[in-house]
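Right, one structure below, let's go through it.
Let's turn to subunit A:
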Amino acid sequence: MATSYRVSGGGTISRRGFLALAGAATAAGWPAIARAQAREVKVGYILPMTGPLAFEAQISLNGVQLAVDEINGAGGVKSLGGAKLTLLPGDTQNKVELGNSEAARLIDQGIVALIGPFSSLVAYSVRQVTEKNKTPFLLLAAVADNLTEGGLRYVFRMQPNGKAMSTLTVNNMLEMARAAAVPVKRVAMMHEDGNFGTTMGNHVEGFAKASGFEMVQRIPYNLKSPDFTAELSKIKAARPDLLVISGYYGDSKIIAETAAKLRIGVHALVGLANAAYSNPRFIADNRELTDQLFDGNYWHNPQSARAKAVFDAYQKRFSQVMSSHSVQAYQVVHVLRDALERAASTDRDRVRDALAKTNLADHILPQDAIRFDDSGENANASPALLQVQNGRPLVVGPARFAETKPVFPVPKWKG
Partner candidate 1 sequence: MTWGLLLQAVISGLLLGGVYGLVASGLTLIFGVLRIINFAHGAIMMLAMYASYWLHALGGVDPYLSILLTAPLFFVLGVGVQRVVIEPNRRAAEHNQLLLTLGLALFLENLALVLWQGDFRTVRSAISGTSFMLGDALVEGARLVACAGAVVVCVGLFAWLRLTDAGKALRALAEEPEGAALMGIDVTRIRGVAFGMGAACVAVAGALVTPFFYVAPDVGESFNIMAFVVVVLGGMGNFLGALLGGFVIGLAESLGATLLPGSLKYLVVFLLFVLVLLLRPEGIFGGARGR
Partner candidate 2 sequence: MSDLLRVRGLTKRFGGLVAVNRLDLDVGAGEIVGLIGPNGAGKTTAFHVISGFHVPSAGEIVFKGASVVGQKPHAICRRGLARTFQIVQPFAGLTALENVMIGAFNRTGDVAEGRAHAREVLDFVGLGSHRDAPARTLTLADRKRLEMARALATQPELLLLDEVMSGLNPTEIDQIVGLLRTIHARGVAILLIEHVMRAVMALSHRLVVLHHGEKIAQGPPGEVARDRRVIDAYLGESA
C-alpha cells in the first residue's frame, strides 16, 4: 500500500507465523523495554475492513491515516519528545469474537488507546475488554446510546450518539420548516432494521409528541431487500410532510430512486445519519437524484479554515472528497493527540484522565469545544443538517455553521 504509516507486526507473520506473533505479544510483557524507546506511541484501531461495512471502514481508516501522518509530519507528540504515532491495525470483519481478540492483541502489543470499531454490535463486548485492561477506547461511528452506560471509565465518544444525532437533526429540520413557514405535522420514517436504524427510529418516534408531529408510518426494512416500492407506496398513501431515512449505502440509493419515481409527495427527503445521502461519491454518481436531498449527519465545520486545509490534503492524498466518516476518524486522532500532549505520558491511565479533561476548541467539527461528560460522551456533540446543492453537500443548519440557505420545501419531492 502506498501509504507512509507504519504497520508493525503485519508483514512478519507470514514466515514464522506463530513465533513472530508470540514474540510481538510477549514483548508487551516487558513494558519497560517498549517504553525505553519512547520514540513511538502505539495507537490501535479495529475496523470492519472485511465484510459488508468494508467500504465505510476504509473511508474511516483514511481519516485516521491522514491525521496520524499530519501529526507525525509536524513533529509528533511534543510533550513526549516528539514521539511519533504508530498505527497498529485490526480487522473485526464486523464479528464480535474478532473484535474482542483483535482488541486483546493490540492491547498486548502495548497500545495507549484503541479507536473503532464502527459497529455497535462489536463495541458492546470490546468495551469490556478495554475497560478491564484500562485502555482508553475512542468510539468511532457506533451510535447505540447505551454503549457509554454502566459507569465505564475508559469509553469516550466524540461523535453524537443516536439520541443526539436524531433529536438534533429533527430539531434542525423543524426549525428550518418554521423559518420557511411550512408546517410539518406528519412524519414518516424508513430505517434499516438493525441496531443503527432501529436506534434512530425509536428516537424519532419518541421525539414526535414533544415536537408536535405525528409519526404516520414507520417502516423498518432489511437492508438486503432488492425492492422497496411496496413500502414506499404505503408511505406515500400516509401523506407525510417529511420522509426520514436511516440506512446504509445501497438500500438508501434504491429508496431515494424509487421515492423519486413514485413522486412520493413530501416537502423533503431527509437522511438521518444516512450512509449515502451526503456521501460525495453517491452525489457524484447520482447528480439529478441527489439534488436538494437533506441529511443530518456527522460533519465538519465549513466555516473552519482548518477544515478546508484538511479537506484539501485528503483530496490530494486519496483522490476523493473527504466524507463524514473520515472527518470523525481524523478528528478523533487529534482528540487523542491533544490528550497525549497534556498527559505527557503513554501511561494509559494518565491518557485516560487527560481525555476526560479534554477541552479542545481547535477542531473541525460543527460544535463548540469538545468536552467529555462523566459517561464519556462529547457534551457538545452535534450533527449538521446538510443539503445537496449543485452536487455538493452544504451545511444549512444549525444556523451559525450554515454555509448557505436551505431550499425548503423541495419542489421536486412534492411531485
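Behind the choice of candidates: all candidates are chains of the complex that A comes from, given by their letters.
The criterion applied here is as follows: a contact is a pair of C-beta atoms (placed from the backbone, for glycine too) under 8 Å apart; a residue touches a chain by one contact, two chains touch by 3 or more; residues count from 1.
On a predicted model such as this, the values are computed, not experimentally measured, just so you know.
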Among 1 or 2, touch partner of subunit A in the complex: 1
Residues of subunit A touching candidate 1 in the complex: 50-58, 193, 219-222, 224-231, 233-234, 237, 249-250, 253-254, 257-258, 261-262, 281-282, 285-286, 288
